[in-house]
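In this view, the complex is presented without one of its protein chains, the others remaining in place.
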């Protein structure tokens, strides 16, 4: 263990990573660089600086990554209408590769030979951090304290903290929530405790970002979303940056009770786990993006994307953002978005996101002269359908004839 | 045209198929057998008998197919969590193969050499009827009047009707709805007119099966759904037949504003078309089925199903229910449902279907002793994760090393 | 029919298209532009000019498309290791989109409003020509005489030819072969007659491009193939253009009896058909391309390509080269080829193409320090495998435990 000189720690300022900070210094006798990222989780980050200083840390990184996060990670993911296991919008998964990237960049800048993180050995996040780190720096050393130390119960952790003068009031930092939580601009998640029984309904006071549908306003609210190349670029006519749009959609969705999710998912490490999520803005984006694609994307291209989506979602969920296969799929996905331009109108009301209109001045493939039930003036020859059906049926007719002969 | 002796007509009793009935008799000089199916569309069928008799039809079939429809078509489809283009629950598509099957059965019984239907040459339904019919009887003749005749405008149709004494008040049969509609136990659909502009919001008074979320009750309602082999077999503790369950879920969903959908879809014949759908019961089933699978299905089996689902959905949408490839996929899908047993609790509230609990006494793969954030007493060795990550990263590390050497 | 002013005909100079030329002039009373392409089929093209002139054609196109064909169609296809139905290298399919493109270009240049071709109504080629043409010019008119006229038997065709002074000796142009044949730089194909019985062995004297393995030289021959970005750029150290390489590989493969294929394939129009093919150069390229990818492509990227390949192959077979979904897939495929650089050595011997070596100075991911059976000096920690296996097994162990409890 003595061969590690300097480690970059993904540091939230909370109890767990504070214990890790101290534990790294003691166990590895190494210098620690702290890295705290603003991904829009809605917490003060400056306290993390003070805490790090108290532990004698001299290289402290506190980075505002919100724009990069939404522009280069969240939006590209939504271009694929990405959903894991039919439900989950990958709010935690998509933030990890950015953190991995910054950990490696900071390791390079500070000539650190290791990185460290506070993810447990049971979860997906360790995989996401480490696969990303290895892909970006194959020789980096990785310290995952939860897989190494013996502080596996909360009591042991607290006693270690007290013994080493780590402020235990930190544990109340998250308002005393009994849940294991993660938050960034895309979502907030809850796991553990009460939720470990998948039969039990989540408690109403667990939810933090959204009001319940019951408490949402009685009046619906309409939003106009403008898309360019598959990304939302303007909201109600106002052009904004990616992270500004997501923040505003979170606010609006949260207000209307949009984006709660309660599910049991399959972790990459092999177990099922129950999680609750609030993804108000993302829920709106997904609906709206499908709607704009519905008029601007060719059928077979849309179906190709749908066929590939679960695989792409699994790659992100499993931590393969920085893999060559994710990049290959992204190349295809991004290529398809060149025509995904136009606007979508959605209505928010008590938990519902309802698409009520969509159009594209430049790229609509909806051709009302053909689709009409009225006289189309020859745009489409109904007689063509006879031949279309006949040839599509041919192989089945041959088989049925054989079948009849066999009887 | 004179070589057709007898044709079985899919007959609703409405204006269009009444005109077709007469037109067939006149044009083909053939006997017509009428077939009217009760698929739960919620209309009186006996008037169809009277009308058919008026046209001199002597072989009249009016069949209650509701149980077969839900048990053998709707439920098998939901076992795959089937959704077309991310949204559409295939309410129209799934009814067509059953109608095709009955048309062929009746043709065999009545020694008819042809079948006929009222689907237009622009839509998917002609394809679904005819592919099904050809697959089941390769030598059947098919008459699709909309592709043959010149009554392509409403005026011409009405004038033909008046000329031949076909009661035109029929046109008000559907309450004078200006939409092209289709209904069965799974859904009701709307197309045409106002909806032909995808930018325009659907009018509130178009919807028939569901109240608007705004008008739904202020109190939520909880449902307990029991699954056996992937199908719902009991509702709130009461065992019911497939079609009874769907009818009851429609009632409950409709009451709570559940299951409205407004989308632009890609037809098999090549055009985009805007449709609105109400699928209250189906919307509940889809959510609940995913939830019961989430605890009873192996991860990789679930992902395999997710990967195949869009293909399976397209097969049904495109009319290939009776194809060998649909059957092959169904074999796989049904095989996976042996362990899909247990219950799901959902909450209906103003358009929302919220899963709040799920469990299985016999088949839950959720293992709280492993997933727990608390001490798991050795059920899972966190150190295993290190090797798991290292080997999964190996190929990317080798590539990154090569990349570094190249620089 | 009178509304067509000028039609561009894909004209081989042979009997069939000469009859079509005349038939177009007579039936449509339109001007005809002839287009004859050199795709490396190995025939004199100038006679086509003389014949066209005899029919009074004034706009005659004879284009050498060999380089474009191999560079922009054949090579991109082989980047995907494309094989239809496990066997067929798509020699005919891949030439059609280029012909379609030139037909449309010439129609634009000559202000023609229609194109015409000699493909029958039973085959795939009509589909490939016409889908391509429609995709490139949605308003083009297409005349497919075989679907229109009544010259459906050889006798009728000959009698028409004689009646209109079309030299019937043309029918012996292909050496009197009784087969329906197609040739270009990638392959020559045979269909019809004797081959219509799939139980019957093809006759030895049918084959034209390859000697039989039995007659091939007794001495093997080694080839060194150099790849850049997935394409062969040099043969035995000599840099050549795409079409020159393919021609030389055809010569070498043909000499060694490489590339014969006898199969029953599924046509897009719904029937099975028996075909024999000679693809000597393509057979070598496929083997060599897989070999260079085996050391330069990431595992998961290679598997992604393998998963998508059958779909890509079907797109080409079915005539969707100019579709947006083929383009989207090509974008992914081409993206993956950036690292496919290096060389492959193959041995040709009596029908066999045997890969005997492969390497890449710049892009080999083969790392002998890790793969070695000898001491790897710590490059790979075998203990990691334990954790890798344990976590990959976890879901199956949980299921087995449940299974045991149920018993």
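For clarity, chains are labelled A, B and C in written order, and residue numbers in each chain start from 1.
What we mean here is this: a contact is a pair of C-beta atoms (placed from the backbone, for glycine too) under 8 Å apart; a residue touches a chain by one contact, two chains touch by 3 or more.
This structure is a prediction, so every number in the text was calculated from the model and none was measured.
Taking the whole complex into account, name the chains on display that the unshown chain touches.
Within the full complex, the chain left out of view touches A, B, C.
Write down which of A:299, A:345 or A:358 is the residue touching the left-out chain.
Considering all chains, including the one not shown, the answer is A:299.
Where the complex has a chain not shown, which of C:19, C:144 or C:166 is the residue touching it?
Answer from the full complex: C:144 touches the omitted chain.
Counting contacts across the full complex, list the positions on chain B that touch the omitted chain.
Residue positions of chain B that touch the missing chain: 266, 269-271, 298, 300-301, 303-304, 311, 320, 323-325, 327-329, 331-332, 335-336, 391-395, 398.
In the complete complex, which positions of chain A touch the hidden chain?
298-300, 362-365, 367, 370, 380-381, 383-388, 390-392, 394-396, 398-399, 401-402, 406
Touching the hidden chain in the full complex, which residues of chain C are there? Just list them.
Answer for chain C: residues 81, 85-87, 120-122, 126-127, 130-131, 134-139, 144, 146-147, 152-154, 180, 191-193, 196-202, 213-214, 218, 220, 260, 262-266, 269-274, 290-291, 294-295, 299, 302-303, 306-307, 310-311, 314, 322-324, 345, 349-352, 354-359, 364-368, 370-376, 380, 382-386, 388-389, 392-393, 396-401, 404 touch the chain left out.
The rule is simple: only the chains that are shown with their structure count from here on.
Indicate the whole-number Å distance between the mean C-alpha point of chain A and the mean C-alpha point of chain C.
Computed value for the inter-centroid distance: 42 Å.
Mark out which residues of chain A touch at least two other chains, giving numbers and ranges.
266, 269-271, 303, 311, 323-324, 392-393, 398
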